[in-house]
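All protein chains but one are shown in place.
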Amino acid sequence: MKAAVIRFPGSNCDQDCHYALQHVFGVSTDYVWHKESSLKGYDLVVLPGGFSYGDYLRCGAIARFSPIMKAVTDYANHGGLLIGICNGFQVLTESRLLPGALVRNRSLHFICEHRFLRVGATDNPFLNAAQPGQVLNIPIAHGEGNYTADEATLAELTANRQILLRYSDEKGVVSDATNPNGSLQNIAGICNAARNVFGLMPHPERACEARLGSTDGNLVFQSILNHLGVRAVA
Amino acid sequence: MKARVTVMPKKSVLDPQGVAVRNAIATHGFPQVQSVRIGKVMEIEIEGAGADAEARLHDICTDLLSNPVIEDYVLEIEA
Amino acid sequence: MKARVTVMPKKSVLDPQGVAVRNAIATHGFPQVQSVRIGKVMEIEIEGAGADAEARLHDICTDLLSNPVIEDYVLEIEA
Partner (left out) sequence: MNTTISLPPDPEITPAVIAKHGITPDEYELIQKILGRKPNFTELGIFSVMWSEHCSYKNSKPELKKFPTTGPTVLVKAGEENAGVIDIGDGWGMAFKMESHNHPSAIEPFQGAATGVGGIIRDIFTMGARPVFNLNSLRFGPITGNSPSVKTNRRLFSGVVAGIAHYGNCIGIPTIGGEVYFDESYEGNPLVNVFCLGVLKHEEIARGAAKGIGNPVFYVGAETGRDGLAGAAFASRELTEESKQDRPAVQVGDPFKEKLLLEACLELLTTDAVAGIQDMGAAGLTCSTCETASRGGTGVEIDLAKVPKRETGMTPYEIMLSESQERMLIIVEKGKEHIVKEIFEKWDLPYAEVGVVKDDGMMRVKVGDVTVAEIPARQLADEAPIYHRETKAKPAPKPLCEIPKTDVGLALGKLLADPSIASKQWVYRQYDHMVRDGTMVLPGSDAAVFIVREANKILASTSDCNAIYCSLDPREGARLAVAEAARNLACSGAVPLAVTDNLNFGNPHKPENFWQLRECVEGVAEGCVAFNTPVTGGNVSLYNENPSGAIDPTPTIGMVGIIKDESHVTTSAFKDAGDAVILLGELGDEMGGSHYLKVLFGRKEGVPPRIDFAKEIVLQNTLRDLIAKGLVKSAHDCAEGGLAVTLAESCICGEQTLGAEIDFGTTGLAPELLLYNESQTRVVISAAPENAEAVLKLAKAGGIAARRIGTVGGAQLAVKADGNEQRWKIAELSDTWYGSISSCMSEA
């Protein structure tokens, strides 16, 4: 299996994602520069966190027009597995590969801390290694992670079981008190209707080693490997 | 040619910044302020564009300068 | 009463956001765009304010809504 981590000029979690895939899971992983135009031969594409083009105007707005995004869109439209983490999630909504939008946290502050997440549906390539309702401990670090969508979109997301992660407490209870940023229905991550594109604000790549406080992020990468029928070799 | 684009959050979308500013104004001793909505304004200078400049600016407004999911824009050409 | 406050970065102050957007528009096939400057616009609704409302809004503009060190503001009262 081969994975690609897209590198926008302002990406800053690219190395962390690369490390998780290459060194924690032994997946052969390349960096792909934003000026490239092809994604042939990859089984997984990651849009990492960071500030793609400085995130001026709106997060992810300018990245949407970078040369590589044409290839990313084609790749996704042909069923390729695509995951956008934090800024990557913002790029996905700006590119309309996922519905809705991510706006300023309701506190107006950037928030970096460990958070509990309740797993929604698991019948997808991204969380099949988890149990529905399982609670994961994965950090967040964003200023604009407040997910919003109109009612019709929300109804569709719900009906199609596309809401994969919600901010919760340690026991999995989802409430306003456990909502760090004002996200609609505490949404932390969603997938598209075809279930090959996943966007999430939390950083699974920051939860891959016990020495950094949690290994729950591994479930996401493990799920992808399961789906592709690959065994980790690290 | 000069253009001015104003981008405002849609009425249906929560504007956390606007709410925060309203509260700040209220505690600043001006509770009569009912609501504040905050948007962006962009002043654009263009040189030597063709007759289709306005149409192209509209494209840029929907593609780049605003996100139609959450925002509306107004384009004014100032000659 | 409605007021509209437009806050723009001062001319000599770097506007990294404007520069980034100008570059994005240029690579978007519209290189005739010479410059973009980006500011904020705030739509404020006020009810039952006294005759001094405008003066007080000016105070709020300098104290709260703009940073006079790097920004200029324009206050418009829309009836």
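Labels for the chains are A, B and C, by order of writing; each one numbers its residues from 1.
The rule we apply is simple: a contact is a pair of C-beta atoms (placed from the backbone, for glycine too) under 8 Å apart; a residue touches a chain by one contact, two chains touch by 3 or more.
Note that the structure is predicted; figures quoted are calculated from it, not measured.
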item: Touch criterion as defined above, residue of A:Gly80, A:Pro125, A:Pro139 or A:Gly189 at the omitted chain; value: A:Pro139
item: Omitted-chain contact residue, chosen from A:Tyr56, A:Tyr75, A:Phe89 or A:Tyr147; value: A:Tyr56
item: Residue ranges of subunit A at the interface with the undisplayed chain; value: 9-13, 15-16, 19, 49-51, 53-56, 109-113, 139, 141, 143, 203, 205-206, 208-209, 211-213
item: For subunit C, residues in touch with the removed chain; value: 9, 12-16, 19-20, 23, 67, 69-70
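Criterion: only the chains that are shown with their structure count from here on.
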item: Euclidean distance of C-alpha centroids - subunit A vs subunit B, Å; value: 29
item: Whole-Å separation of chain centres (CA-atom averages), subunit A against subunit C; value: 34
item: Contacts with two or more other chains, residues of subunit A listed in rising order; value: 57, 61-62, 65
item: Of all residues in subunit B, the ones touching two or more other chains; value: 40, 63-65
item: Subunit A residues touching subunit B - in the complex, by the definition given at the top; value: 57-58, 61-62, 65, 93-94, 99-101, 103-108, 146, 148-150, 182
item: Subunit C contact footprint on subunit A (complex, rising order); value: 53-54, 56-57, 61-62, 65
item: Subunit A contact footprint on subunit B (complex, rising order); value: 9, 12-14, 16-17, 19-20, 40, 63-65, 67, 69-70
